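== chain A ==
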Amino acid sequence: MDSVRRAADLDLELTPQPVFPAPTSLANGRRGFVGRISTVGAETAAAGGLAAPELERRLLEMGFVEGARVEIIHEGFIGKDPICVRLDDMRVAVRRRDVRGIMVQAGEP
Partner candidate 1 sequence: MTAAKVVEPVAGAAPRTLRVALVGNPNSGKTAMFNALTGSRQKVANYAGVTVERKEGHLMGADGRRISILDLPGTYSLRARSPDEVITRDVVLGRLISEPAPDVVVLVADATNLRLVLRLGLEMKAVGIPAVMALNMIDIAERQGLDIDVDRLSRELAMPIIGTVATRRRGMEDLVRLIEERAASAAPVQPSAWREPSAVELRALHREAERIQKACVKPPKRPDTFTGRLDDVLLHPVAGILVLLGVLFLMFQAVFAWAAPLMDLSNSGFEALSAWVGTLLPEGILKSLISDGIIAGVGSVVVFLPQIVILFLFIILLEDFGYMARAAFLLDKIMGGAGLHGRAFIPLLSSFACAIPGIMATRVIDNKHDRLTTILVAPLMTCSARIPVYTLIISAFIPRQQVMGFLNLQGLVFFGLYAAGLVSALTVAFVVRKIFWRSDAEPFLMELPAYKTPDPLNVLRNVLQRAQIFLQRAGTTILSMMILIWFLCAFPGAPSGATGPAIDYSFAGMIGHAIEPVLGPVGFNWQMSVALIPGMAAREVAVGALGTVYSISGDNTSLLGASLAHQWSLASALAFLAWYVFAPQCASTLAVVKRETNSWRWPIIMFLYMTALAYVAAFIVYRIAVAFGAG
Partner candidate 2 sequence: MVQGLIVAVIVACAAAWTIWHMFLRGWLRKRAAAKGDCGPDCACGD
C-alpha cells in the first residue's frame, strides 16, 4: 500500500494542471456540461449533512476522483435537482448540495 501511495503522490506532482478555464463547482453545472474533475472536496451542507471528510470519502468511493470525466446527462424536474452524471463509464445520481465541493474544469482535454 505504501509504495502505491508514494507512486500516487509522485504522479500528482508531475501531472501538469491545465491553465484554462477556471474550475467551477459541479453543483452549478447545467445539463450537457462536460469536463474533468480537478479537485474533490466536500463542504458540510448548510442544513445538516455528513461531516465533510466522510462525504469526501463517499464521493471518492463512488468514483468521483480527480481526473475523472464528468458529464451532466439529466436533471431532476423540480429545481433541476438531483442530477444524473456520467462519471467515466458509470451513471451516478447525486444531489447538487452533496457535490458542491467537487470542482470541475469545463471542456474535454
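The rule is short, and it goes like this: contacts are C-beta pairs under 8 Å (C-beta built on N, C-alpha and C of every residue); 3 or more make two chains touch, one makes a residue touch a chain; residues count from 1.
These made the cut because all candidates are chains of the complex that A comes from, given by their letters.
All values reported here derive from a predicted model rather than from experimental measurement.
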Candidate number, among 1 or 2, whose chain touches chain A in this complex: 1
Partner candidate 1, residues of chain A touching it in the complex: 1, 4-5, 7-8, 11, 45, 47-50, 53, 55-63, 65-67, 73-79, 81-82, 84, 88-95, 98
